[in-house]
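One protein chain is absent from this view; the other protein chains keep their places.
Think of it as A, B, C, D and E in the order they're written, each chain with its own count starting at 1.
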Amino acid sequence: MYTVKIRDHIMIAHALKNPVFGPAQNLHGATYIIDVTFYSGDIGRYNIVIDMGLAHELLKEVLEPLQYKNLDEISEFSGKLTTTEFMAKYIHDKLKEKANSRFNGKIRVTLGESHISWGSYED
Amino acid sequence: MYTVKIRDHIMIAHALKNPVFGPAQNLHGATYIIDVTFYSGDIGRYNIVIDMGLAHELLKEVLEPLQYKNLDEISEFSGKLTTTEFMAKYIHDKLKEKANSRFNGKIRVTLGESHISWGSYED
Amino acid sequence: MYTVKIRDHIMIAHALKNPVFGPAQNLHGATYIIDVTFYSGDIGRYNIVIDMGLAHELLKEVLEPLQYKNLDEISEFSGKLTTTEFMAKYIHDKLKEKANSRFNGKIRVTLGESHISWGSYED
Amino acid sequence: MYTVKIRDHIMIAHALKNPVFGPAQNLHGATYIIDVTFYSGDIGRYNIVIDMGLAHELLKEVLEPLQYKNLDEISEFSGKLTTTEFMAKYIHDKLKEKANSRFNGKIRVTLGESHISWGSYED
Amino acid sequence: MYTVKIRDHIMIAHALKNPVFGPAQNLHGATYIIDVTFYSGDIGRYNIVIDMGLAHELLKEVLEPLQYKNLDEISEFSGKLTTTEFMAKYIHDKLKEKANSRFNGKIRVTLGESHISWGSYED
Partner (left out) sequence: MYTVKIRDHIMIAHALKNPVFGPAQNLHGATYIIDVTFYSGDIGRYNIVIDMGLAHELLKEVLEPLQYKNLDEISEFSGKLTTTEFMAKYIHDKLKEKANSRFNGKIRVTLGESHISWGSYED
């Protein structure tokens, strides 16, 4: 099994509106350091899992609508708890869809929200 | 010259309301990884610049009113551009004041806002 | 599959009393940077694998009896080789037990003993 | 499942001679930060997956013929596209062979080529 | 004193053609992780040392002619020993010149060539 992993980041605001989140119910924000891992059983004739430049571009396209935004004002997230885990899956699914014709393998998305906490999703 | 450095973090929302900030004029957010360096020419009879436990506590007290907050709703920041540089100085000054009777040396505060961007202030 | 990962650390002394460990047979010590990953197939109605605050607390409770200790003086480790791998499993098992009623999924514990060496255990 | 992970690095030159690689078709170079993970279901009577000192030595032996080299001048790589993924598998296979009599479990080799890009191979 | 620091990277080939460099006399390469720190005594009316976006752009422009190149083939470096220290100063001077009308303070350039070695230059 081969992998390629790339890193980017976004800076967003949101509130986690349920008592279970304590002070994070307030409107606050996060820098998410986003690591995306692409998995493949083989690397084809160019010896690559996926073109690294393309991977960086696809990720940037997925992140663009979230960058410098308040997630609570994006209709897609209305009434949703935009936890790190939830956002990892959201970014995963959008990337999966966008990469579709060029990469069909497993993808893992990890969001680092600080130097001591991370969340991830993989299919 | 001796130093001690400690690390903590906060997660905040804010908007940088001036056209110079482009998309960061939107309400968005950040995780700031906060490194505080204490400087001292000597280390006294306990061989320490400052008690590390105390340093962590003082920093936590300074960060507490900012943690999980929207900076734009804190009266102290009203009409201010809460850039990384500005926040580094704000945290520096608050810490300087709080540490006052127990540490009088130079302090540097560095805020990491992502894996590729940092800002700092020192007296 | 979702995960949440958190980080903490302990500072311990020990001796690895078998000739296979060469100079590490001496009484020496380590800072272990401890990463704990919680795995879950779903994230429930709060969109979380496990409450991050709770996860940090549970880990702290497990680490507390080891923090600032000489492992060779803890009866549970008497006659045991407290390698990084062994300690990863020990912490894993204690955490599994403590988390029991609140988290039943897979847990991985990784101990970083330096910038070039790590050990881990997962069930 | 237990693991041990170690880190080392090499500094090499190469050209990726196919239009798909754009500017990387030029003769350029890379520092690869190399993480090797050894997997084992049990840790034997010494409570180790593999002797960490031995692991570091074996890796160094595998890397030595590549260290400070132009990969394009090594006959084994003649006509090959020495991508990060390809080099991860190459180092994996050489290490697997060299470790053979002393470690038979799964091995993963990850090459970090920058702070934003990685490639890996595991059997 | 305030600072802003940004990070980028380049991947280059070169040979250090003097016996003092031992095996690094061979044509080999490096990924340089490049940290640039901008210093300023004040932050003006926008509360910034330098616009972070502009800083990233200026650095990218300076790095572009080096990216994916063999330094030995760049006429400017002919007969020069392109050590990490030398390249730190080279990038520093080019950046100083390019930033000129928009930033006049002190600049430090640090090149990380691996996880255990760095070089820097500052005016």
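One rule holds for everything that comes next: a residue touches a chain if its C-beta (ideal position, glycine included) is under 8 Å from a C-beta of that chain, and two chains touch if they have at least 3 such contacts.
The structure presented is a predicted model; accordingly, all values stated were derived computationally and were not measured.
Engineer: Residue by residue, what part of chain C touches the chain that was omitted?
Structural biologist: So the residues of chain C touching the missing chain come out as 7, 9, 11-14, 23-24, 26-33, 67-70, 73, 113-116.
Engineer: Against the chain that's been left off, what residues of chain E make contact? List them.
Structural biologist: Counting over the whole complex, chain E touches the hidden chain at residues 18, 20-22, 80-86, 88-89, 110, 115-122.
Engineer: Please output the residues of chain B touching the missing chain, sorted low to high.
Structural biologist: 1-8, 43, 46-49, 51-53, 56
Convention: only the chains that are shown with their structure count from here on.
Engineer: Moving only between chains that touch, what is the shortest number of steps from chain C to chain D?
Structural biologist: 1
Engineer: Looking at CA centres, what chain is most distant from chain D?
Structural biologist: B
Engineer: Express in whole angstrom the distance between the two chain centres, defined as the mean CA positions of chain B and chain C.
Structural biologist: Taking the mean C-alpha position of each chain, the two centres sit 31 Å apart.
Engineer: Can you give the whole-Å distance between the Cα centres of chain B and chain D?
Structural biologist: So the centre of chain B lies 40 Å away from the centre of chain D.
Engineer: Would you give the residues of chain E that are in contact with at least 2 other chains, written as numbers and ranges?
Structural biologist: As it turns out, chain E has residues touching two or more other chains at 7, 115-116.
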